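Read through the structure below, which is laid out as structure tokens, and then see the notes.
The complex appears here without one of its protein chains, the remainder shown in place.
The chains carry the letters A, B and C, assigned in the order they are written, with residues numbered from 1 in each.
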Amino acid sequence: MKTAFKSFASDNNAPVHKAVLQAMLQVNEGDTVGYGDDVHTLEAEQKLKDLFGKDAKVFFMLTGTGANAASLAHITRPFHSIICSDKAHLEKDECGAPEKMTGCKLHTIPSADGKIYTEQIKPFLHSRGFQHHSQPRVISITQATELGTVYHPEEIKQIAHFANENDMYLHMDGARLANAAAALNMPMNELAGSSGVDVLSYGATKNGAMSAEAVIFFNSDLAKDFEYSRKQSMQLMSKMRYVSAQFQALHTGELWLENARRANDMARLLAEKVKGIPSVSITQKVETNAVFAILPAKAIEILQRRYFFYIWDNARNEVRWMTAYHTNEKDIEAFVEAVREAVQ
Amino acid sequence: MKTAFKSFASDNNAPVHKAVLQAMLQVNEGDTVGYGDDVHTLEAEQKLKDLFGKDAKVFFMLTGTGANAASLAHITRPFHSIICSDKAHLEKDECGAPEKMTGCKLHTIPSADGKIYTEQIKPFLHSRGFQHHSQPRVISITQATELGTVYHPEEIKQIAHFANENDMYLHMDGARLANAAAALNMPMNELAGSSGVDVLSYGATKNGAMSAEAVIFFNSDLAKDFEYSRKQSMQLMSKMRYVSAQFQALHTGELWLENARRANDMARLLAEKVKGIPSVSITQKVETNAVFAILPAKAIEILQRRYFFYIWDNARNEVRWMTAYHTNEKDIEAFVEAVREAVQ
Amino acid sequence: MKTAFKSFASDNNAPVHKAVLQAMLQVNEGDTVGYGDDVHTLEAEQKLKDLFGKDAKVFFMLTGTGANAASLAHITRPFHSIICSDKAHLEKDECGAPEKMTGCKLHTIPSADGKIYTEQIKPFLHSRGFQHHSQPRVISITQATELGTVYHPEEIKQIAHFANENDMYLHMDGARLANAAAALNMPMNELAGSSGVDVLSYGATKNGAMSAEAVIFFNSDLAKDFEYSRKQSMQLMSKMRYVSAQFQALHTGELWLENARRANDMARLLAEKVKGIPSVSITQKVETNAVFAILPAKAIEILQRRYFFYIWDNARNEVRWMTAYHTNEKDIEAFVEAVREAVQ
Partner (left out) sequence: MKTAFKSFASDNNAPVHKAVLQAMLQVNEGDTVGYGDDVHTLEAEQKLKDLFGKDAKVFFMLTGTGANAASLAHITRPFHSIICSDKAHLEKDECGAPEKMTGCKLHTIPSADGKIYTEQIKPFLHSRGFQHHSQPRVISITQATELGTVYHPEEIKQIAHFANENDMYLHMDGARLANAAAALNMPMNELAGSSGVDVLSYGATKNGAMSAEAVIFFNSDLAKDFEYSRKQSMQLMSKMRYVSAQFQALHTGELWLENARRANDMARLLAEKVKGIPSVSITQKVETNAVFAILPAKAIEILQRRYFFYIWDNARNEVRWMTAYHTNEKDIEAFVEAVREAVQ
């Protein structure tokens, strides 16, 4: 049982945004048809279509791992392979759900900053057409990446173009797509459907929701029959209105954007403030809401007595500090002070 | 998009109980470690251990289908078979999640009232030891059954004894275990661990929660490594405190029992009142919160204009009416009146 | 370790036909490219195309279970269901390989003679379009059936038409297709592609080969990428020429037909001869190479001391006697005599 006054461990350690809870309370009136055949769900889907395009096919899910694994299973056959960064959530943090659900091989590309490039993907095409080899079918990228960096639209378009030319699909794990959009000051869809993404796992949970994930198909042929994949993947909530309400709240008046901006701003502030501290070095560009830093082992130990956060790479004494929509300047100041003390 | 003033379609059409929502609001304060490593989850697990025995191993899940499929996958190998009623939720209503997740064959037993008996299970043992045949490994029963009937403890014990003698496990789908316990006026565990159940899918969602399911192992050897199965089955919620709060609320002061009793009482009241109506006949014992009835096709059509409920068996003009924790006498009276009018 | 002078247990208890072994010896010369990229395989495929149509897509496999499970997995998604007879090999005798490989639910139809009819399939269509239910996608029939009966072309066409009208595929388990064709005195393809079968598991092993199975797609869109499914299903033989040689031998000069005819003739002879024996009754039409009979339990016991065969239904004292391509009149006479003695 780990406790902490303030967690910089993950944006999912944050509470639920009050407006989200309020929306959940509001739909808690009377009977409603289950499994998504209700007016709240229709409205929430419409809000996402307003953002992601009217032809987008939207399916609400329960977990990010569920969104990734179920959507990947839907667009592959087991003899396909999925290409992703070696830092990808679906490679590292889903306990093999992608392999279990898809039956596919995952090919990973070593990535220093969480991003991958077409030049690195090309060699996997050598296995094309040989019956002994898993056939590359999906490229999966994470936006923002697991290292807090972002893909620019041109970068996404280049991968999408490559995927398209080579009979592959582009999947995006958008657990922090909002943060990327806030960082780049662009509409979310500019980084998704408009840049050629075929299927998006869009996560709202880390951005102020309780448990609200979606699979969004831009390539609508791919969406066919996904309702069955969702159910079989155990991701269909019976009292769906409470998921839908979360999406409604976050996508009314751009709350999603405010939340993401705040989280990003606080990470930037944190990075700026710790930069000056001796023996602390920042290891990744701080583009969204994560700060990766190296500091002395002893300092990490002292700091972890007061704050909860993860050691990213034991060998290098590298830690990850994440901010969230509710982090404020005082939190940052107190934390920076604690870092300063720990280092001394 | 189906709408209705009042739904008798399913207990999952009901809203969330106010005390449950209140508990969710109360935990919405500050940061908390994710994925269940928090004090709320510890307390909620303890509450279930108070009910199900201190050695019970409790894992919170997101959907009932997830609880069934993940627990069955955990206690089987793909060459095993699972024996259940032909009315079982896991056979009928989970879009093949059990097959996909376990790789096992499901053997079904025709059941008029939703219950199965050892005499019906015995013939499946003939395949034991033949390498060409899936090997029977799990008997799964539903309590209360999909037809609203209940297993008495002696019945469960008999199946558990048979399972034990034949190197099989007994799984219980307890999506409505609370209703069964209320009907029999017994502690829930009398119908689960104390009667020899090895693994229980315990559902609180239909009894006033929002999305709160659990897998409970009474055979603690079976629980080993289940945390990995849960994660790989995409059933691990990051912001777990909000699931835990639901369990806490329902298991404080026996709210779970009040809710289940109310639902059962209302079904009994409904059954009593429609019994007198000409051309309406009740087809199953009304032991919990479901009423199965046959009425003229024309009457069904008229009634469905005003109320939402499912036709159970088209061929027989049989319908299912379900009550929930929030159904009240006035709801029943109005509905009975509508039935009466529809029949005329 | 069971031994017997003469087995009536299965046509796979027979040795390999001398011409088949001879052909295997003939290809045993020098080096050959592996995995099917050799001239023997090309020629063998051509021989099957001569029988099954020039557009047929032919893939050699190693086991009948492999041919069934891999082909079904290739034409389904895990949320689909497969409809077959409750006597089907893929339901009864493949240790759950279809479920493991496809992830699909198998729906079985009670069948007295091993055959199924569209009227029995129709009710499964009620689940169409409901996200909670596995979606019917394949009808699988066995020709000749596991009970030795045969489908006439009109019967197959009717099922194929029904499948086609309802967006389903028709799969045929043709482990004994040769016997059916011999029985009906028709070309094999009259009972397969020409009658609307989409995918055929064609077995030569029971008809005089050693281990020679094939998946044949008549619907060539379905064949796309099957080479990868075959390899991933562990059915791709490295020294393929030895499988190909078997097919070559059997399909040169209609050896396949001679073999099948002989087996059928011997079963008919057996049936005729035992018919007259008191307390022996034949339970299925003897259309191909199996005789199902009921005889006194004591007689079965006595007979099994001298001959190896299976008890089909213990409860009814029903046995299955199978003949093969090499069974001769003397074998039958001796066996009938033994039956006569056992019964007395």
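What to note about this one:
Note that a contact is a pair of C-beta atoms (placed from the backbone, for glycine too) under 8 Å apart; a residue touches a chain by one contact, two chains touch by 3 or more.
This is a predicted model, so every value here is computed, not measured.
Of the listed residues C:R77, C:K100, C:K115 or C:H171, the one in contact with the hidden chain in the full complex is C:K100.
The missing chain, though absent from the display, is touched by one residue of C:K239, C:K275 or C:K298; that residue is C:K239.
Although one chain is not displayed, subunit A still touches it through residues 78-81, 92-96, 99-100, 103-106, 126, 131-134, 314.
Take subunit B: the residues that touch the chain left off the picture are 35, 73, 77-79, 131-132, 134-135, 225, 227-232, 236. Not every partner is drawn; the one left out touches subunit C at residues 1-7, 9-10, 12-16, 18, 21, 24-25, 28-34, 37-39, 42, 62-66, 69-70, 94-97, 100-101, 205-206, 210-211, 228, 231-239, 242, 308.
The rule we apply is simple: only the chains that are shown with their structure count from here on.
With chains reduced to the mean position of their C-alpha atoms, the one farthest from subunit A is C. Per-pair tallies of C-beta contacts place A-B first.
Annotation: the subunit B:subunit C pair of sequence copies touches via predominantly the same residues, more than half of the used numbers being shared.
Look at where the CA atoms of subunit A average out and do the same for subunit B: the two points lie 33 Å apart.
Taking each chain's centre as the average of its CA atoms, subunit A and subunit C sit 50 Å apart. For subunit C, residues touching at least two other chains, in rising order: 78-79, 103, 131-132, 134.
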